[in-house]
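Just one protein chain is left out here, and the rest sit where they should.
Up next is chain A:
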Amino acid sequence: MLKVNNLDKWFGKKQVLHQISFEIKPGRVVGLIGANGAGKTTIMKTILGISSFTGDIRLNDQKITIDSHDALKDVGALIEYPGLYPYLTGREQLYLFTRGNDRRAKVDKVIEEMHLTTYADAKAKHYSLGMKQKLGIALALVNKPSLVILDEPMNGLDPKATRELRELILQKKAEGTSFLISSHILSELQKVADDVVIINHGHLVTSNTMSAVLARNESYLLLQTDQNNKVAQLLQQRGYQVAVEEDSVKVARDSIQDMTALLHAVLDQNIAIHDIHEQQDDLENSLLGIIE
């Protein structure tokens, strides 16, 4: 669907993107992640034809450049922050940018989907940050585009709205819509993204499926006992990779060959185990691990 090949971007003499290549397949949600200033928004702007670049960007085999925007007919986007006309109501803003014959029906539908009904007829100048953000996302979705680009869509959203947005993204994905989403809230991104593109200082670090990125993570067994230091020493002597963390002993899952033997080693010393559970590193740890 979207193919980005060898994307380079310069601001004056400074190169900010270096040979970035990745692909978005139909019906996939791609998380674009990286530190502040890594180049995420710049990549989105080049895809949307509002920032010059060298390289090749194609949507459904149609080339996108700053002079050729035809392919963007089927793209909806929210970049940086929602731009709204303060003198228009939410409904009017949506109506303004809706195309096609059934404009009113499209507007009504997106108002319902984004839970905007209570304030859709109020002027945007009275909106809170969260309301503006939701309207900005609604504007990206209203024309039922096949590709939606969202830059930090969870900004300003409360937990309920964040969950509703996540559910809506998954629903649209099931209907075949592709998404490119950048977000610093990695726990949320982890819940919706199928693929991950990681950028660091303008370089592509990896472009892979979410499961492949998470597979690099280590998992641990966390033991809460009444003698954590003694348990750690004991297990270390037996060749386990162990660390004491706050109120528990963290044992690397890879170093455990036989769970029964490990438990016996602890219980045989008459040490009480209060809690035992497994912990998997999340996307945040993956990202930090990959970047560092």
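The criterion applied here is as follows: a contact is a pair of C-beta atoms (placed from the backbone, for glycine too) under 8 Å apart; a residue touches a chain by one contact, two chains touch by 3 or more; residues count from 1.
One rule holds for everything that comes next: contacts and distances are computed from a predicted model.
Of the names listed as "PPM-type phosphatase domain-containing protein", "ABC transporter permease", "NADH-quinone oxidoreductase subunit L" or "Transcriptional regulator", the one that matches the UniProt record for the absent chain is "ABC transporter permease".
Shown as candidates are A:29, A:114 or A:139; the residue that touches the absent chain is A:139.
Per the touch definition above, the residue from A:77, A:114, A:131 or A:165 contacting the chain not shown is A:77. Looking at A:19, A:51, A:208 or A:279, the residue that reaches the missing chain in the full complex is A:51.
Interface residues of chain A with the unshown chain, by the touch rule above, are 11, 45, 48-52, 66-73, 75, 77, 79-88, 92, 96-97, 99, 139.
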